[in-house]
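Of the protein chains in this complex, one is absent; all others appear in place.
Note that the chains are named A and B in the order they appear, and that numbering of residues resets to 1 at the start of each chain.
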Amino acid sequence: MIRFVIRRMMWTVPTMFVITFLVFVAIRIGTDPVQSYLRLNPRASQAKIQQYKEVNGLTGNIAQQYFHWLHNFVTFNWGKSIKGSRPVWPELKQALVNTIVLGSIATFVGVTIGLGIGIISALRPRSFFDHATTTGAFVGISVPPYVSAILLQLFFAITITRWLGLDKPLLPTSGIYPPGHKGFDPFLRMKHLVLPVTVVAIQIIAVYSRYMRASLLEVKNSDYLRTARAKGISDRRILVRHALRNALIPIVTVAAIDIGAIMGGLIITERIFENKGMGDFFLTAYENGDFPQLMPWMVFVVLGVILANLLADVLYAVLDPRIRLD
Amino acid sequence: MTDDQPVLEIRDLRVTFPTESGPVQAVRGVDVTVGPGEMLGVVGESGSGKSVTFLAAMGLLPKTAQIEGSVKVHGHELIGMNNNEMRKQRGKRISMIFQDPLSALNPTHRIGHQISEMVRSHTDLTKPQAWDRAIELLELVGIPQPRTRVSQYPHEFSGGMRQRVMIAIAIANDPDVLIADEPTTALDVTVQAQILDVIQNIQHNFRASVVFITHDLGVVARIADRVQVMYAGRTVERGDVESIFRNPTHPYTRGLLASLPALGRERLTPIPGAPPNMLRPPSGCAFRPRCPYAEEICAGEIPVLRPLLGLETACVRAEELLVVAGPT
Partner (left out) sequence: MTEIDHNTDLEIDLDNVGSSTDVAQAIVTNTDADLTGLTLGDESEGVGGESLSPFRLALRHYKRNRVAMVALIVLTVIVLACLFPSIPARYGETERLPKTETTYINSPPSADAWFGTDDLNRDLYSRIFYGGRISIMIGIAVALIACTVGTIVGALAGYRGGGLDDILMRITDVFLAFPILVSLLVLRNVLAELPLVSTIMGDKTSVRFMVILLSAVGWMAVARIVRGVVLSLKEREFVEASRSVGASGPRIMFRHLIPNALGPIMVSLSLSVVGAILAESTLSFFGYGPSPGEGRTTWGLLIAQSKKTVLSGYWWLVVFPCAFLVVTIVCINFVGDGLRDAFDPKSDTSRA
């Protein structure tokens, strides 16, 4: 097992090289940093432009430029954004934190509720609960996050406020804190997280409840569950030690991969609710053609996905003795 | 037949499943009697109701199944018990082993755990004690190196060994009745023989009553004391194994035996037709459409078992046929 992990880690390095190179090329084709620079500094002189080019390694062929970037990247010299000339790392770090907060709370809530619903549905198939939640899950999957986000915003900012005659919205619909707020206030933070978490959680609940239901149903119909019943052991034991134990295996591995995707997966929600996380970071950088910001972001995302996949494989092997990693 | 009280007594068992197309009568009035230390072979095609009968006895049918009749083990009535009580009986009084040992064992639990779970749910043994008992049982069913094997997983065992493990689990609490539902069907012929030996050992050394469900006449001939032939949810013939094989009286049993290849027979003679649709079984004798001797009278009342020549048969024309059809 350890050997497997080490081997994977070693493979990660060349993989990262290749992927970052491809990404580098792609983004360069798509956005020319010089153009972006010019757009933001339209009156820059030729000399300034040349200086900008040299400082940022924009001379030479594409391979040279890549290695220049790579060198800077691994020495943590991440430069400054094109727009506003702000250091890249502090903003990226903050974005990372925000996304992790939003992502983990939403995942926790969503997975817990989703699995719970799935389990109950599987234990009472074809019941009213089952039909209702299946339809709900279908609808949940079908409603794109930006639609639910916007509808929730509308509802909480306008509709409820009018109904209840409040002069301030019941739940804040944007930002991490109210404008101008300084410092750390957990209560306010939570309040501002309610709507974004709901939007993300809806999707998670819809997907995981279906997964759990399907997985548990399959286990329920298995021969070994019949054997367990034939042994005369208690129903609770059958449910937990046999049914859930086996039904959760595929779900855990999928969850690991989903978590890896969280980094860039909240773009829409973050943008709509003005929650400055990784997704929002990307979108802003993209809009501005801000190359120095885009590359480190990509690296983080790819790294996250690779690590998450590794975690998923390891978990699978740990949980299912039939799987042998080699 | 022994004079002792029968260990397993099933009377007029009826099982109906509601389906989208209507109620399916899987078992339509079946009686079973097994004495202590006796091995009853239950023979029939898929759809004859042979498995359903004993699943009903174990209480393992889905909740939608409608069950009527009586199932008694040592005089204790099992039908109508609530879930909790039934649970206590399963694995203690009456035990079952199934056809495919690979899928019947939980792939994520160690073998020792699966056996000790059975032990601990019916006794007060502690974990280490139950683990030792598991090793004992593995030895009993003939698994080599039980101390190492006990911590392994099902996929590390071969098919025959897995079935032995299933047997070990089933006998862990010394049940009164052991039901074996086609335990050798999924195994190679040579392994089959080994498993049959194990089961016979258990029957003799533990004086267990065994019900051996199969569609394989060869197996039945080899190990059963008595045979019960089922067709379309009813028993058509039963008796001791010698009589059944020497002079079967029911056309179905005759057909089964006649379809076996034997030296000197140049052609195989299978039974024509297919088993009936249990949504709408034929009136009277269900075998009628395929029976070479069927007459009008067969479409009348459903035939019941009656004694003839040392066995019991459910054919209205049985006596006539002794003359007409001649010996087999």
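Following the convention adopted for this analysis, a residue touches a chain if its C-beta (ideal position, glycine included) is under 8 Å from a C-beta of that chain, and two chains touch if they have at least 3 such contacts.
Here the structure is a predicted model, which means the values were calculated and not measured.
Asks: In the full complex, which of A:92, A:207, A:267 or A:312 touches the chain missing from this view?
Replies: Spelled out, the listed residue whose C-beta touches the missing chain is A:267.
Asks: In the whole complex, not just what's shown, which of B:236, B:271 or B:298 touches the removed chain?
Replies: B:271
Asks: Touch as defined at the start, partner being the missing chain; which of B:10, B:30, B:52 or B:137 qualifies?
Replies: Candidates B:10, B:30, B:52 or B:137; residue touching the omitted chain: B:52.
Asks: So one chain is hidden, and I want to know which residue out of A:107, A:153 or A:227 touches that hidden chain in the complete assembly.
Replies: Result: among the candidates, A:153 touches the missing chain.
Asks: Please give every residue of chain A in contact with the chain that is not shown.
Replies: Contact residues on chain A toward the absent chain are 19, 22-23, 26-27, 29-31, 122, 125-126, 134, 138-139, 141-144, 146-147, 150-151, 153-154, 157-159, 162, 213-214, 217-218, 220-221, 261, 263-265, 267-268, 271-272, 279, 282-283, 286, 298, 301-302, 305-306.
Operating definition for what follows: only the chains that are shown with their structure count from here on.
Asks: Measuring from the mean C-alpha position of chain A to the mean C-alpha position of chain B, what distance in angstrom results?
Replies: 55
Asks: Hey, which residues of chain A end up touching chain B in the complex?
Replies: Residue list for chain A touching chain B: 222-224, 226-235, 237, 241-242, 245-246, 249, 319-322.
Asks: Spell out the residues on chain B that touch chain A in their complex, using ranges where they run on.
Replies: 58, 60, 83, 87-92, 95-96, 98, 100, 103-109, 117-118, 121-122, 153, 155, 166, 169-170
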